[in-house]
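Read through the structure below, which is laid out as structure tokens, and then see the notes.
Only one protein chain is missing; all other protein chains are in place.
Lettered A, B and C in written order, each chain numbered from 1.
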């Protein structure tokens, strides 16, 4: 076992590098992923080491990125596409929903589509519009896709490799504002949990916080800050499929639950969690599952994002409310 | 007051015609909407009567349909776009989510985007793939859009006119398999309920069925067929914004609720209804809000759609279960 | 409201008509005369020509069988290839087995050339599956209904060929209407920038459902390619010789590192768009009559007769064979089993998926509850 302290973006980079070393069919493609190494430097140095045929600076056309990745997969490759920012995945939406997600099923299982679509997502970095979106619910509602989000360097390193090894298409969300967070990373994957599993990131007994991606850290901080209650934090990690047993176990133990994400609450992923948990844990719940998230508006100008994004106070306010029912 | 018996598709046609007569800025655009009158004949005869400048057979390019409609709206027009089938709205997804939905807000309210996007949606007509989708949740999760669905000829006639008159962009879902259903239509709009309101389509006391579009009829039939229980059916009509008071009133009265839609259950619109109702009516609920819908898979080949789509039996099975808690 | 005439009323005042005059590559006239072309030619033995003739007759027959099955309620819908046989057989026969073809939804003739069992083509239209063949086995991809999407798959596949080495090529089929979609144009961008070994095969059948070509373009479609920096060529799509020659050349260019070519096969959709369409609402009988004279099969027959390459017996035997194949396909179509309900959850993911497993189990026990009642 060997560990190394890495930033999340560096851990992504090491994970990609490992995957490329292990399998010559793995390709990296996207806008500016080559010499520049991507706008977040996640692909830094890969083109230099693996060449232009495997690390492809693509035309500026997202539908094309996903569409040609599908074609490459049909020819036996394992493309890892980078969508430069969350807000730019929408031109590729048709290729993702109608083609990538459905092709295996449409082919009666004869075709395999091991395509990973990496999306740096979420706000909190003071960016201009379209650079802070949280579009995960569009994908979790789309059968045929696996949807995961990493929250820390260790998972970034591990989960990207698991996603690339997966024979199904994976939408891989990266918590943009955590790219610079550092933590020790275990470089040996052999003991790693499956990327389909949720993990209890912090144990507690009074209330469960459910989160993924950037909000896991926020929830951990909230749990830490709360001196009165014992707060459990579950890192969902895999949004589809959902690791129901880990989630339900926790809620059944605590009897209270708050779901936290940056995406708008209305019809967001939290709605599914709340509905499912209520159905599965009806008699265990002391209060309804509450949701803390972005508002049902377009993402605001960055000077307002501190209001828009859930923070420690808003999370704890919701925790308070679960005790007031 | 004058009523006329019309099919749903004919009622749509009459509603469009009225809107075009009342306002010379109203345009109809889409693939095959001209001479052919649309594949469902919803625009039948409009080009003949209003000319090619107002009823536009567009290039085969959905992003272009919505993108140019935005431009036409910026020049003072009120375009009504037809997307030929639900499965073909995805190429326009970027224009809808990042441009149409956000432009008013981005312009600090100086720009108005009175664009209606009509989408015949849902299955049950034995069609080939991509012709039976229920993509509403993608739009209800997108702030800036109004999302409505009509379920009967009368609402089709009324709601399309209200949608066209609305200064905001409206995603207008039409229940494809109900196009041929006939009913009396009140032609005078003056007494019509706002298209933002839900309506109690059938009164009952034991359990509330919530539905919209094609599933309203299914729920009414289920309610009718159940001789043991008194089932209330609420036609949601407006998915965003949701008429919470009508919905919550009903559930508080009955204490039980089943949500029915054709779309996949996972992160579907029913998730939002279930989560919201549970939060607002926690102590009124005798059992969790149950959801009946499509499965979390791509839409199956049509020979399997009777299994995939909620029907009377599956709705009543869920009703049964709400009494077993 | 009127449109200022001087500004050009949309969409009628295109600078140049997109469909006329059809300056195109032709090697066989509608009357069955062989003509020379300075750049394109093809040497064909009598057997080869007869084989092409056989293909043309069989795929037309299969098409008629499918139409009949649809009328009888055995298929939900059918997209007829009537009139486009030469475009499909000519291009399909130009392919090598290891080349990869990406069809839209009307390429039943190409499917035939790729040895796809005609019955498996019917599955989609009968509603028993979304596709009935293994695309890898035939190097013939799934039908793609969402217009234009497959063009990018083909471009990506061709990029894969480049990375593998060797001299395969990819070909992608789409219609005149499809040229308006962003995806088709992006596939031009990608293929040109990557110099990918791909042939874009556009069957310009003059109509996109009810819309004539003028709604999509004001110049001939083959010229679109120039703007992206690769050659475009218009071929008589009803002339199987010319289509074969032009496609072969384009494929060879792709193989030898010269990148993409756009072929516009100028043809005509003789039938309705699909069996649910009513073309009398939007087009004139006269147009149809004019195109009947350019029939892709008649001209080969005339050529064979004129050159005494085939006699009445031959033509009859082909008709008989087509009939036999047709009846066989009809019989096997009726035997196509409806899928089991549990097929809904199959093949969606390669590996186990807890959500789907849960749904499937719940539904199975729900179905079981009826049996209990019945018992």
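Here, a residue touches a chain if its C-beta (ideal position, glycine included) is under 8 Å from a C-beta of that chain, and two chains touch if they have at least 3 such contacts.
These numbers come from a predicted model, not from an experiment.
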In the full complex, displayed partners of the excluded chain: A, B, C
Candidate in contact with the missing chain, chosen from B:39, B:103 or B:185: B:103
Residue of C:26, C:131, C:194 or C:274 touching the missing chain in the full complex: C:194
Given B:39, B:55, B:69 or B:258, the one touching the chain that is not displayed: B:69
Touching residues on chain A - with respect to the absent chain: 24, 31-32, 34-37, 39, 51-54, 56-61, 63-64, 87-88, 90-91, 126-131, 265-266, 295-298, 300-304, 307-308, 313-314, 317
Missing-partner contacts on chain C, residue numbers: 1-4, 6-11, 13-16, 18, 159, 161-167, 179-183, 185-186, 189-190, 192-197, 214-219, 223-230, 232, 256-259
Those residues of chain B which, in the complete complex, touch the missing chain: 53, 58-59, 61, 63-64, 66-77, 79, 91, 94-95, 98-99, 102-112, 143-144, 146, 166-168, 196, 240-244
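Definition applied: only the chains that are shown with their structure count from here on.
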Most distant chain from chain B by Cα centroid: C
Gap in Å, rounded to a whole number, between the CA centres of chain C and chain B: 35
Centre-of-Cα separation between chain B and chain A, whole angstrom: 31
Distance between chain centroids, defined by C-alpha means - chain A, chain C (Å): 40
Touching two or more other chains - residue numbers and ranges from chain C: 129-130, 146, 182-183, 348, 355-356
Sequence positions of chain A contacting 2 or more other chains: 63, 91, 94, 98, 102, 105-106, 143-144, 240
